[in-house]
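The complex appears here minus one protein chain, its other protein chains still in place.
Right after this comes subunit A.
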Amino acid sequence: MAATPADASSSSSEAVVGGEKSNKMITLISSDGESFEATEEAAKMSVTIKHMIEDGCADDGIPLPNVPAKILSMVIEYCNKHAADADDTNKHVADPADADEDDDNNNNNASAGEKEDLKSFDASLVAVDQATLFDIILAANFLSIKGLLDLACQKVADDIKDKSVEEVREIFKIENDFTKEEEEAVRKENAWAFNE
């Protein structure tokens, strides 16, 4: 096996089988000063961080002034889980001639189960209170993690779906700032769509 390109600053002692991905750990610093470590692969799920790494600004840790520790740990959990999933798929494709037949079979059976696993992980990640959910959305937006952003936004949309206007106001604690006339005007504006 060819030696992976020397990454002198790599601090991890784990060897990566057959991959050119470095196992470099990236330090992410939350807005309240807590440090978190993530593999470069997981961190690169955030396009924002990916660009910073590529531009060489990541060596001393990346400060994220918009993301509090509680949210950052959830984001990193998401990235770890999904980066591993992407990696497994890549490994599967990259090593068809791998002598480890048992491993391959296991992978085949596991991938269906893994998808389920991933789905339930995603579901539990966003099953949080509103404020946390919105913080996740803001963090995913700032860090440009499309999968997490879509996941969290879909959850909020599901909360709005099929609810009446009053119910939506209740759920999100929004005050009605329409006057009677304004409300009529909005209804009229969109009335073309309703065959009533």
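Assume a residue touches a chain if its C-beta (ideal position, glycine included) is under 8 Å from a C-beta of that chain, and two chains touch if they have at least 3 such contacts; residues count from 1.
Simple rule for what comes next: contacts and distances are computed from a predicted model.
One chain of this complex is left out of the view, and of "Complex I intermediate-associated protein 30, mitochondrial", "F-box domain-containing protein", "3-ketodihydrosphingosine reductase" or "PAT complex subunit Asterix", the protein name its UniProt record gives is "F-box domain-containing protein". In the full complex, the hidden chain is touched by subunit A at residues 130-131, 134-135, 137-138, 141, 149, 153-154, 156-157, 160-165, 168-169, 172-178, 182-183, 186-187, 189-190, 192-196.
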